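One structure, as structure tokens, below. Some questions next.
Note that this complex is displayed minus one protein chain, with the remaining chains in position.
For reference, chains read A and B in written order, and residue numbers begin at 1 within each chain.
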Amino acid sequence: MRLLRLVLTRATFYAAAAIFAALFAIPLVWLLFAPFDARANLAVRLPHPFTLANFGKVFANAFAVRALFQNSIIQAGGAMLLVTLLATLAAYALSRSPIRGKDLLSYGLVLFSSIVTGTAAMVPLFLLIYSLGLIDTQLGVILVFTGGLLPAAIFIMRDFVDSIPRSYEESALVAGASAWGMFKDIALPIVRPGMMVVAVWTFVNVWGGFFVPFILLRSPSNMPASVAIYSFYTEGGTPIITLTTAYSLLYTLPVLALYLFVNWRYGFRFFGGIKS
Amino acid sequence: MARVVFDHVSKHFGAVRAVDDVSFDIEDGEFICLLGPSGCGKTTTLRLMAGLEQPTSGRIAVDDRDVTFAKPKERDVGMVFQDYALFPHMTIAENIAYPLKVRGAPAKDRAARTADVAQSLGIDHLLERRPGQISGGQQQRTSVARAVVHKPKVFLFDEPLSNLDAKLRVEARSFLKHLQVELGVTALYVTHDQAEAMALADRIAVMEGGRVVQMGPPLEVYRKPATTFVANFLGNPPMNLVPVKLRLDGGRARLQAAGLDVAVDPGRASRFRDGADLTLGVRPEHLRLVPDAGEATFTGSVYTVEPLGPETLITCTVDGQLVTARLFGDEPPELGDTAHFRIDEHHLELFDDAGVRVER
Partner (left out) sequence: MPERRTILPLRTGLLFLAPAAIFVVAFIVLPFFWVAVVSFTNRSLTGPGALHPHFVGLTNYLQLFAPRTFLQPGQFGSSLLITGQFVLFSALIGQAVLGLVLAWLFYRRESWVKQTVQTLAIVAWIIPDVVVAFAWSAFLDYGQGTLNHILTGLGLPRVDWLLGVPMLSIILFNTWRGTAFSMLLFSSALGSIPPSHLETADVTGANAWQKLRDIILPLIRTHIVTDLILITLWTFNTFTPFLITGGGPAFRTEVVSILTYRIAFKYFNFGSGSAIGMIMMLINLAFALVYLSLLRRREATR
């Protein structure tokens, strides 16, 4: 009787797990098979005939190549460098210097950043970039992403800096280091893991971001891969499934790779802001 | 090598007086322990010396040079932190050499000096490792090595032994004492462990509420505690403190409490009136077990018996008050027995109603 119950419980558990696994996996199976299928359509089937020619089509398409290998990298990389640098400096200051009301400042930062979202503020963001003369430029996209991601990045980073004992920096000061030497030799190397997490987080967010480049960019030569994929499957009549799925797969791989890297290197420490 | 002067130094954090009008001199090569409970201001005093805090008022000098507002790097001190604060991204060698590096010493000299110090501290086989790969005791030695490598004028220690286990702590303690004597460097050492302070210090400064309440050689502070606070803080178990009333009766003086009656030299009590409230203090090792009530100063019933090997601790209740005796060799009484104790007058300390010791 007891054995039967145990078997039933186990069986229920595995059945439930299998159903959930299927629910999450099935919508993506097509995306895994179609890129290798010479005659891919919207249906799921094992690639037949199996081919790598679809990727060849991607590399033959100048627009696609430029969007993925140039524009997306410039925009995600640019925002990544800016956000990581500025968030590290700001979080370090908020943690280690006697700025009055810094906790109130942090709260205000979270408050404002959760109110002023990209979609709610699309008009003023557009007007701001417009008046800076940066419409249809990569720099405009980088600036808007940087502004939008900074508050959460500062928050993540401050959490990290606060968790580091001050005695590291104090012992450097007592050892005779100047303020700058202490920051460069001791503080920066110690907060590097936090910077890596923020950098990866920023890169993934901008890489996957669609709305900001969608409203700020006009010329095809400036579009990142996200907007390119959207135009592939919405414009020009029937979508070219073979090209678009292969392209989507190439575009997704860096995100998965970075996720695996962070998971392996730092463990997947749960923090609310990995994606917003 | 240096003389250190604290001259009426105070440090306030808002309304909190962390350090309150502290003055003392440290002689060249002297080992001073700042002893007190947490929050007494000892660590802030050390940080004022290091330059990690700046005083609200007062003056700090090293060798007659005013360093009150000098930056840490201008002070030429070496400091060992409670958590050692070894830089996790540097090897042991790089950690030790860091003070030399920021002083711009040539790489060759750095390596030679680092090897030298590491060898004298017995960690020369660890130089290529990282702090995470060595034991707590080795980390502690590395931290000491980093503090001495540039031959500082003053050594600062912030509870450097508190993260070690009990056995290692005693070992590290003798080692630190030996090292300080060998190097002959002035040292300021913060601890809340009275045994550590007793063992290490040339002089102990006991702190309470931001003030230094007593400063002197360990045995003097132990034997003649300036206040009941010091009496209670030093010694394990601490001094027995019993509230008593003074009875002056025709040129004779007696101290009385329920279950206790002892005669004292009237000279010691001369400035008090009959019936004054005093506190009697006696160290546990100065309570003698006597066979009958006639010789006894007081009588109590045995509450706990704790055999510790060389000695046995006996705690008795005397009219609701707990009194502890440390007995050596005697056949100890058993639980529930009635025990008679005698206190010889020269072992007896008196404190007035403010808790201040009465001089003999």
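Here is the rule we use: a contact is a pair of C-beta atoms (placed from the backbone, for glycine too) under 8 Å apart; a residue touches a chain by one contact, two chains touch by 3 or more.
Not measured: the values here are computed from a predicted model.
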item: Residue among A:F20, A:F50, A:F69 or A:F261 touching the omitted chain; value: A:F20
item: Residue ranges of chain A at the interface with the undisplayed chain; value: 13-14, 16-17, 20-21, 23-31, 34, 41-44, 86-87, 89-90, 92-94, 96-99, 107, 109-128, 143-144, 146-148, 150-151, 154, 166, 169-170, 173, 179, 182-183, 204, 207-211, 215, 226-227, 229-230, 233-234, 244-245, 248, 251-252, 255-256, 259, 270, 272, 275-276
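The rule we apply is simple: only the chains that are shown with their structure count from here on.
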item: Separation of chain A from chain B, taking each centre as the mean of its C-alpha atoms, in whole Å; value: 55
item: Chain B-facing residues of chain A, complex; value: 165, 167-168, 170-178, 181, 185-186, 189-190, 192
item: Of all residues in chain B, those that touch chain A in their complex; value: 50-52, 71-73, 76-79, 81-83, 85, 87-89, 98-99, 102-103, 146, 150, 156
